[in-house]
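Working notes, beginning with the structure itself.
The complex appears here minus one protein chain, its other protein chains still in place.
Chain nomenclature is as follows: A and B, assigned in order of appearance, with residue numbering initiated at 1 for each chain independently.
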Amino acid sequence: MWMDTKTEMEEASRSRASFSQRVLNGLLLCTGDMDHLDKSMQDKLFVLQLAVWGLRGVTRVILANNPLSGALILAALYWASPWQGLLGTLGVLASTLTAVVIGQDSAEVSGGHHGFNGMLVSLLMGVFSSAGDWYWWLLLPVCLGSATCVFLYSALSSVLDRWDLPVAVFPFNITILLYLLCTGPDNPYFPHHTATPPGALDPNGTELIVVEVMRGSLLGVGQIFACEALGPTLLILGAVLLYSPLLAAHALLGSAVGTLAGLSTAVHHEFLYSGLSGLNGALGCMAVGGLFFTFNWRTHLLAIASAFLSAYADIALSNLLGTVGLPACSWAATLTTTLMLLLTGCLAAYRIPIGQVMTPERNLYSRSRWEAGNTTERQSTDV
Amino acid sequence: MWMDTKTEMEEASRSRASFSQRVLNGLLLCTGDMDHLDKSMQDKLFVLQLAVWGLRGVTRVILANNPLSGALILAALYWASPWQGLLGTLGVLASTLTAVVIGQDSAEVSGGHHGFNGMLVSLLMGVFSSAGDWYWWLLLPVCLGSATCVFLYSALSSVLDRWDLPVAVFPFNITILLYLLCTGPDNPYFPHHTATPPGALDPNGTELIVVEVMRGSLLGVGQIFACEALGPTLLILGAVLLYSPLLAAHALLGSAVGTLAGLSTAVHHEFLYSGLSGLNGALGCMAVGGLFFTFNWRTHLLAIASAFLSAYADIALSNLLGTVGLPACSWAATLTTTLMLLLTGCLAAYRIPIGQVMTPERNLYSRSRWEAGNTTERQSTDV
Partner (left out) sequence: MWMDTKTEMEEASRSRASFSQRVLNGLLLCTGDMDHLDKSMQDKLFVLQLAVWGLRGVTRVILANNPLSGALILAALYWASPWQGLLGTLGVLASTLTAVVIGQDSAEVSGGHHGFNGMLVSLLMGVFSSAGDWYWWLLLPVCLGSATCVFLYSALSSVLDRWDLPVAVFPFNITILLYLLCTGPDNPYFPHHTATPPGALDPNGTELIVVEVMRGSLLGVGQIFACEALGPTLLILGAVLLYSPLLAAHALLGSAVGTLAGLSTAVHHEFLYSGLSGLNGALGCMAVGGLFFTFNWRTHLLAIASAFLSAYADIALSNLLGTVGLPACSWAATLTTTLMLLLTGCLAAYRIPIGQVMTPERNLYSRSRWEAGNTTERQSTDV
């Protein structure tokens, strides 16, 4: 009798729980990782599958993983510049197809892991090219560079797996530097602009415009896709918000921290206004705050520390590489994130193994469930 | 009765097989790894043993391993320049002896693994020295540099063993850069030429001479030994042919690919004519095509990709290091080969473990036998 009542109550609570669960699931359909899409895509045409893989790859650039966000970001890029949008699309497709051809792990390919480096290489090749838009010869290095990223990704993963580290954007950073070094500024086929080190003195010491600095702090998020226009940047930020609000908040926070770091070392104004000072801070902050570490106040502080370190390291590397006319890209954020993931001691307990990384919200949820499970277990063991 | 006939038939087929086997063995006596020589050398004088180890070391430079080829290559070097020949001989002996003295693994020493880095360091020291031939003081850094390579080889092997990677010519590349950095161009004791980056513009834009470019593509193989003369280069190529025809073909193919890569990025003409553009392509192509991967059409395509990547990376690194007057040596090919060996996915299945690397032909043969064995086994299991 008592047993029955208990069962009924449990069922009732379960139905309530399942209702709220269903609402949560409904919301999660278009947000988060959108795992459910993969299952429904399994028996579709290869072209459709490739599109989803590519869109996931587009979001991987900004540490997200959601095809819908990918479509939004791609729209933002086409809005900012159709030529850049085309290059990005080509880059993500070329590298994903290369991965299919040389037989990379299918789970990695379908997760978009082989697309984002190629996309970044293509976008940066376009930005640095001084031959102007619609210079069709550029598609040659774009395709070759994107394909090279797959080889680098595959090889680096063998090394970094030993420490359970992500390959991240190391392949992009290596490939773009090699490309820019191969073709100097005066190359007859593929000329490009040289990067100015941020420590270079302004020729005419003008006053700092506060509004411009705040705008630059926003643009830092857009600069992750080498996009310097405000509208598209906001669209990109919206796409990240769709994936995970926590990640979007950290992107803004990190970009602001980066701008602060830039101000404290008196970099030249253009570096602040264009958002380049915020780029690495944003990436460093997003990676630690929620993505690779469970979110709590300790890892939040670590994320801010990571943003500062990324930003200062970026200024240092930009000054160093700027002496030979090269940009520092996202070396600083990638190295800092790798550093943070290698940390030992108390903070390592909050780290999420690479294989289990999901949206920050789901990371948090699964952690709290796991902890609750642990507590229950401990209690039942105590009894 | 029936049994007997079968046995006889088997014996007959075996004797036929053993005859063809014997012919093959006869041919293999002077070609390939010449393992049999090691056994007959075991109780000989130390000086004779050292000579064989040294000659193996000489061929290791060009990824071969055959004392007879080593003698041919050494002859080619003495033909090109007696001073360079002397430096090379001294380098290979100094580093092999150092390895014996500090007690390195005897199998490695007798395989010539401790000779080739020292030899390359000595040759490059000679080439870059601006004090002219027969400058006897140069023997001091030659001996010290060659000895340093042994320490680097031993230490790097501890690290690279974790991923079953060869140490290759990393020690040479590190040592020669340190030497050139230590002694600047104006050093009173050991002055040297500075390297010109290949991206530097030609002062007078002359027409490209096609015959010279084709000659440069051949010289790329000779440049592996820092040799820029056509005759000795052909002799070196003959030495590689003696070791393995497949390897020689890949050397030529890789050098041609490298020249193509140089043309596509418009490097200055001297870089193409001297064969420097082909050097890294040849090394990258040889390492992948047959040596560290079983030869088939897939790895053949990978070898061409590796040659292109090596060649482009070499142009990039030469431009970077050229800003401080340093040569890129064979950094590009060494890094690219390491990258290719780290690849995961389908292509990794063709990789040969470092401990089992033989001539490309024997790699192919043992692979096909192993596969045949597997098939037979599977059939017998099926029955």
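Going forward, a residue touches a chain if its C-beta (ideal position, glycine included) is under 8 Å from a C-beta of that chain, and two chains touch if they have at least 3 such contacts.
Note that this is a predicted model, so its numbers are computed, not measured.
Only one of the listed residues, A:N25, A:S130 or A:S264, touches the absent chain: A:S264. Listed residues B:M34, B:L177 or B:V357: the one in touch with the omitted chain is B:L177. Check A:L68, A:L260, A:L347 or A:L364 against the missing chain and you find that the one touching it is A:L347.
One chain of the complex is left out; on chain B, the residues touching it are 102-105, 144, 148, 151-152, 154-159, 162, 177-179, 181-184, 186-190, 324.
Residues touching the missing chain, restricted to chain A, are 162-163, 199, 201, 264-266, 305, 308-309, 312-313, 315-317, 319-320, 323, 338-347 (touch as defined at the top).
The criterion applied here is as follows: only the chains that are shown with their structure count from here on.
If each chain is reduced to the centroid of its CA atoms, chain A and chain B end up 40 Å from each other.
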